[in-house]
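Take a look at chain A:
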Amino acid sequence: MTFRRAILRGSAAALLVSFAFAAPSRAAPTLVAVAANFTEAANEIAAAFTAATGHTVTYSFGPTGQLYTQITQNAPFEVFLAADQARPEKAEAEGLAVPGSRFTYAVGQLVLWSADAELIDGSEAALKTGGFTHVAIATPETAPYGAAAVEVMRALGIHEALASKIVQGKSISQTHQFVATGNAELGFVALSQVVADDAGSRWMIPQDLYTPIRQDAVLLKTGAENEAATAYVDFLKGPEARAIIEKYGYAPGE
Partner candidate 1 sequence: MAEGPLLDAAMVETIILTLKLAGVTTVVLLLVGTPLAWWLSRAGGLWKEVVATIVALPIVLPPTVLGFYLLIAMGPNSPLTALLGRKLSFTFEGLVVGSVIYSMPFVVNPIRNAFEAMGPRPMEVAATLRAAPLDAFFTVALPLALPGIFTGAILGFAHTVGEFGVILMIGGGIPGETKVLSVTIFDYVETLQWGKAHILAGGMLAMSFVVILAMMLVERRLNRARQ
Partner candidate 2 sequence: MIGAAFRGRLGSFDLDTAFEVPGQGITALFGPSGCGKTTVLRAIAGLMRLPEGRLVVNGETWQEGRRFVPPHRRAIGYVFQEASLFPHLSVESNLRFGLRRSRGAARIGWDEVVDLLGIGPLFDRPTAMLSGGERQRVAIGRALLSQPQLLLMDEPLSALDRFSKDEILPYLERLHASLSIPVIYVSHDIAEVERLADTLVLMGGGRVRAAGPIAAMLADPALPLIRMPQPAAVIDGAVVSTDPVYGLSEVEVPGGRLVVPGDLGPRGMRRRLRIPASDVSLGRHAPLDTTILNALPARIQGAEPEPGHQVTVRLALGADGQGAALLARVSRKSWDRLNLREGELVVARLKAVALADPAPPLSTRVTPAARTATS
């Protein structure tokens, strides 16, 4: 780097700093733990959040269980966006979270999806006729989307008939992989995974066939005093964030 360029960079940085100080309230950073499935939506929310409040947010993405374990081990996260309700509830119960701060920020939408454009005709017909060798679901014992998929098959009265064709992905993203690569002809995946994907065919599963897949967020005690953390929680409940959440294939929370 030349000396002149170094000076230019330095002044650009100074300029940014002065803008930050010009924001309405005192700008601060916050560190948020986010369930991996929410990655893309979270990134767009971060941009909108900074534009609106001047605060900055840094994410740490990972599987919900792993993030929770890190939180119990004093990780410096200030907000926790889980992929389920259990872990935030547990955080609250164990005194790691600010009491009463838990809320549902997104509701996962289950969709029956196939990479084959012909296979699903927008209804459960393909599931019932059974013209396939494998249907992929996430492990029902550990993944909420997997439990929901089992509920749907039970509700349709075809769970027993399909038992021998079910293959399980360890996570909803692996389940998506099975279907996307065609190894399973169809599978129960999250709408958020295929919302931007025009290819293939799908059936939007009516919400009354399965328990809503609520994803809860909670303000952790570490962030109680951080204005940026509380502002982020507020922003997540607001209309701007809800629009983004919907765009990425989730139903907004309450």
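Basis for inclusion: all candidates are chains of the complex that A comes from, given by their letters.
Everything below uses one rule, namely that a residue touches a chain if its C-beta (ideal position, glycine included) is under 8 Å from a C-beta of that chain, and two chains touch if they have at least 3 such contacts; residues count from 1.
On a predicted model such as this, the values are computed, not experimentally measured, just so you know.
Looking at 1 or 2, the chain of this complex that touches chain A is the one numbered 1.
Every residue of chain A that touches candidate 1 in the complex is listed here, in rising order: 65, 133-134, 136, 139, 141-142, 166-170, 174, 177-178, 181-184.
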